[in-house]
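What follows is part of the complex, with its chains left where they were.
Per-chain numbering from 1; labels A, B and C assigned in written order.
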Amino acid sequence: MLRRGRLKPPTDEMISEYTSSMRADVRIFKPVVQINMAHIIMLAERRIIPEEDAAAILRALHELHERGVEALELRPELEDIHMAVEKFVIAATDEEVGGKLHTAKSRNDQVAAAIRMTLRKDLLEVQAALLELIGNLIALAEKNTRTIMPGYTHLQVAEPTTFAHYLVAHASAFLRDADRLSHALEQASSCPMGACALAGTSFPIDRMRVARLLGFKHILENTIDAVGGRDFALQTISALAISMVNVSRLADELVLWGSAEFDMIEMPDEFAATSSIMPQKKNPVVAEIARAKAGRLTGNLVGALAVMKALPQSYNLDLQDLTPLLWDAIDQTRDSLKAMSKLMGAIEPKPEVMRERAEMSFATATELADTLVRRAGLAFRDAHAVVGRMVARAVKEHKSPRALSIEDLQAACREILGKGISLTEKEFKEAWDAEKCVEARGTLGGPAPKVIKGQINQLRRAVKNREKLVRARARAIAKAETKLLKDVRRRVR
Amino acid sequence: MLRRGRLKPPTDEMISEYTSSMRADVRIFKPVVQINMAHIIMLAERRIIPEEDAAAILRALHELHERGVEALELRPELEDIHMAVEKFVIAATDEEVGGKLHTAKSRNDQVAAAIRMTLRKDLLEVQAALLELIGNLIALAEKNTRTIMPGYTHLQVAEPTTFAHYLVAHASAFLRDADRLSHALEQASSCPMGACALAGTSFPIDRMRVARLLGFKHILENTIDAVGGRDFALQTISALAISMVNVSRLADELVLWGSAEFDMIEMPDEFAATSSIMPQKKNPVVAEIARAKAGRLTGNLVGALAVMKALPQSYNLDLQDLTPLLWDAIDQTRDSLKAMSKLMGAIEPKPEVMRERAEMSFATATELADTLVRRAGLAFRDAHAVVGRMVARAVKEHKSPRALSIEDLQAACREILGKGISLTEKEFKEAWDAEKCVEARGTLGGPAPKVIKGQINQLRRAVKNREKLVRARARAIAKAETKLLKDVRRRVR
Amino acid sequence: MLRRGRLKPPTDEMISEYTSSMRADVRIFKPVVQINMAHIIMLAERRIIPEEDAAAILRALHELHERGVEALELRPELEDIHMAVEKFVIAATDEEVGGKLHTAKSRNDQVAAAIRMTLRKDLLEVQAALLELIGNLIALAEKNTRTIMPGYTHLQVAEPTTFAHYLVAHASAFLRDADRLSHALEQASSCPMGACALAGTSFPIDRMRVARLLGFKHILENTIDAVGGRDFALQTISALAISMVNVSRLADELVLWGSAEFDMIEMPDEFAATSSIMPQKKNPVVAEIARAKAGRLTGNLVGALAVMKALPQSYNLDLQDLTPLLWDAIDQTRDSLKAMSKLMGAIEPKPEVMRERAEMSFATATELADTLVRRAGLAFRDAHAVVGRMVARAVKEHKSPRALSIEDLQAACREILGKGISLTEKEFKEAWDAEKCVEARGTLGGPAPKVIKGQINQLRRAVKNREKLVRARARAIAKAETKLLKDVRRRVR
């Protein structure tokens, strides 16, 4: 259709397929129709096209909206959905009327607008999934504020903490992810329509009117930037990739905790698979796939950044190849968040094992060193050395933490400091007890049950507020869509 | 020093070098000293260590602050700057007093805090450089609101526009970069101190007090998250990488425009190099290096994401390997922005060549098609086909755009539509004139001089506001630093 | 089916979908059936299962082979194609017989083998496409050994060369790509079957027999490595990505050369698109898409590397998420090579424009400097300075290269060296002529027509040899497939 004037018809199907975006465009079908509707309403209002032509075109668009994307021919030689829609409208009206559809707009501004409209809904859905995951994490945390578990650094048991403390750590990171997605959504929520090919038009169009009909509050002002900018997509994929990196960290811990060696959680059957050959296996498949997705998202991000690198301003067809990376990033993240959310809603800790591990690995050594500082007046570095020596000796002699007594500590003192210290057996035992140790950790943000409950409540409020915002945004979009359709129907009648 | 108790001394220099962060730590020396100061003040205030010990330690820290990083032994077997500082303090006081420096803190929270303190200054500097670049772009734009140049899509001349319109397009993208950096700065501006190794402490510390002494408004609450989270770094590198992608697009256009074929700008000598062998060359070296940096930054981002992927929560030494990627990302971006800023302050367009190109490549074809719609009542698709046919014929017959007349248009009409149209020679000529065409493009965000001036003014205000904010933030940090030093001096006296 | 013993049935469709590889597995259907056939033949030969059971199973597999993948239920809750095939066989025989299919094998070795079998064919196809592209490049080069064009460095005209010289440069790089793909193919061509889950089996299987039945010459020996290694995939995607980077460099030059400013090639209509709004445009869409693919491939590579990073040995489900990245990398590269190959077979240079550009941009300056060295006895650095000065003055005075004479050179000499030189007008003119300059460049690998013809002939032989190899490898695989089917049919009768 576009080739009548300037170019000979294409002859090679493979080439059409290679350069066409038709397949990926199905995803933006609905916004493309809405954009055409809004644009025609504005053209009619501004008297750029006659009311009756507008009505005829809107009738065709409305029919298309009702029948859905199946009504279109999606052959690659039509290049893209924009041409397929125009072809439909021309067929439904006639060349003279339908040919006016493309007045004062271009595929360049239209595709940018359609991507943003699809994206803003997708981002709301991703945010909702993320907030649900956070919700499930803190619900589980709430039940486990007193579930003692080992805290690890370098995958070495470090200090005792609680399962709740761990879950809240992940939830806190996810909340920042939600904020990054929210910032990305803001950046995506400007309307490029009216930029036309790259330099606007001499028709007296009203860009703000089209933007509002499509539920946008702002326009992307500079018209070259409006058609050629894709940093909103880069920012979105970045935010999604960072969020999947955070997911992968939780997923990796689930794989670890579910191993026979850690044995600290029970992976519910629905989230595990067995082996085709080894019948005793309970493979943490959801967690593994979720872990892998951080790799895939990083790949999507790199692909998108590399496509944009050193590309001259305004529209180049390279941009077409970026879009599928964006949709894949959205889909993978949303599905992963939903799967992880379900998983976290079903997982069960094994408190006895957790506690056992916390006590058996000298995790309370720091607390003992701190006690030496407080009660026996040692400098921290000396206390650190004394406790370290006691532990080294116990490891060498295969002595369990529970078998240690004040005597072992005194022996280590004498070796390191050349003298004993004054500490009672009771003080020693209290410092050496995981539960007491955790309760003593009253630091803001720390694991003491009272403190962690504060964190949970704060997170819950934060989730609620963000959920409200997400719902409000979704409602505003739905309202704009309904209103647009009503406007169209009014004009079509 | 740390190995007295638990581990035998290391014997292998190569291994020390491999696992030590000493070299990279020089960059965080100053904040590490400040953190130690603030921490000691808090410990004394909370009576966790005696006033006189605090004074002795602060005296040592103050001396270190005065003498600078050169006062430290930076041998890799000391592992990192944190141990080097502690060693210095112990040497300057004695084991019993200096050994108290590490009470209720850990290298895990300290390094996270020091990175964030360094980063918040770096990000302000990057933002300032970016705002200066935008300033230079719009200053140049202001001088060129009537400099007609071809607007390109697909690197094909599309429609006439102005040099100002192009420059403002880049400036608009950079302004979004500034906002992304600002959001990254917010995320970085929380204080992890007090998280200790990962689970806080049983000493009655005051995290907010330390945070405020260090110029932070917020703390990173959950202590596991506080030591193990690096999404602030991922977000920062993302924002920097996206910004360098935007820089690379400008840089690529400068390379193009400076080629003999485009010949649309004069690259000032200071920003070009000649060849060692070809004496006539004027190579756009600044633009080329700036273009390449988008690749490097993408690499930094990937490195950082991949390091974090699937890493269990809290501190793992892998995090140490992420930090140099962050600093490199900052340095490369800051330098690139400064170089590009200077370049854009010096570059000169060649208006005659630009205009010539805009007129010689049928750039006004769209405007002519629009005129056919407006004046001759054609549907846009028909007008598009007619003008396309006229252009195809002219190209085939090697006829220049300027040589075309209303007759050529009528001939094309007859071929396509089977009839002529009513359009005067004057209407034809006006549509075919690049300058008139640009003036007619009064769309919001378009190239018409009046319209672009509005965009420039708006951008200037936006830059001013952000510059104010950047300065205010820098002042607040400086004030906190001064205050901290004053507090230290008061206690040391 | 697998869950009868150990796990409760899954209840959540979304979770099945998330963890199932069913969709992507369609691509490996054929090899999966072949592997099952080869495995059963070996089991029967080694008397691990009875002949009659083998015959029954082979009958079912043969039927499946005939009916194709449509015969299978591909529901995600079956997890993957391996289970779907087993289900089919059990249904076609009965539980007692069909249940023997999985004796002494696992999905872990089977999926690795199936990926490698699919990949080796794919790689041969990619190689063939690459060799065809090289063929088209050198065919075009052959026609253009005397087509003078400017040689660029830094996108600045540097020295005159020929179109053939440029095309051969690209062809040379692509030949190295072919070698990298060939090395990747070698690495992929080992058979993991018999590794079972990760530790082989106590059944007396014959791994070499299965390998040979499947057309492999080698087995992947260590069984943990055999199921867990994916470096063959990483190496393949690397080779493909590097090759697409080379493609992107050619594609970018096509975009440049096809611009109105360079205007050095005619993009055939079938490989260009016009604008929906600007009728005069001829957008180089194939080249743009091909350029973008280097970004996408880089993303695929990163995704795959990041998935594998820090994954414990042997099989983890993360590996499943790598496979689609591999197939996408193959498909994108193959399609791009085919499209570029067609494009290079159709493109036409514009020799007059090329020559004009070569002469108008002082491209022969180096030759003139060299002449000063040879004829006038100047040191190269001095000659370089003299010619540079002459050019600088000409540029300043808007004097065209053709307007320069020996007098301008002498003037520059006097300025730089304080004296004139002895050079005749004829010597000056010869050095200043692009065609003569090119002919004089007789350096091995240089642009002189005689020399470039040698390069072309050498490349042609290299392509022929590699094409033979590709065909031989494809034949060997086809032969093994035919033989396997014959074996099966013999046993089924």
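Criterion: a residue touches a chain if its C-beta (ideal position, glycine included) is under 8 Å from a C-beta of that chain, and two chains touch if they have at least 3 such contacts.
Keep in mind that this is a model prediction, so the values were computed, not measured.
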{"item": "Copy number across the full structure, from 3 displayed chains", "value": "4"}
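Following the convention adopted for this analysis, only the chains that are shown with their structure count from here on.
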{"item": "Averaged-CA centre spacing for the pair subunit C and subunit A, given as whole angstrom", "value": "33"}
{"item": "Where subunit B and subunit C are represented by their mean Cα positions, the distance between them in whole Å", "value": "34"}
{"item": "Touching two or more other chains - residues of subunit A", "value": "2, 5-7, 102, 108, 196-197, 291, 294-295, 298, 301-302, 305-306, 308-309, 316-317"}
{"item": "Residues of subunit C touching subunit A in the complex", "value": "2-3, 5-8, 10-12, 14-15, 17-19, 79, 82-83, 102, 105-108, 196-197, 269-283, 285-286, 288-289, 291-309, 316-318, 320-322, 325, 335-336, 338-339, 342"}
{"item": "Subunit C residues touching subunit B - in the complex, by the definition given at the top", "value": "150, 153-159, 255-256, 258-262, 274-285, 288, 302, 305-306, 309-310, 357, 360-363, 365-366, 369, 384-385, 387-388, 391"}
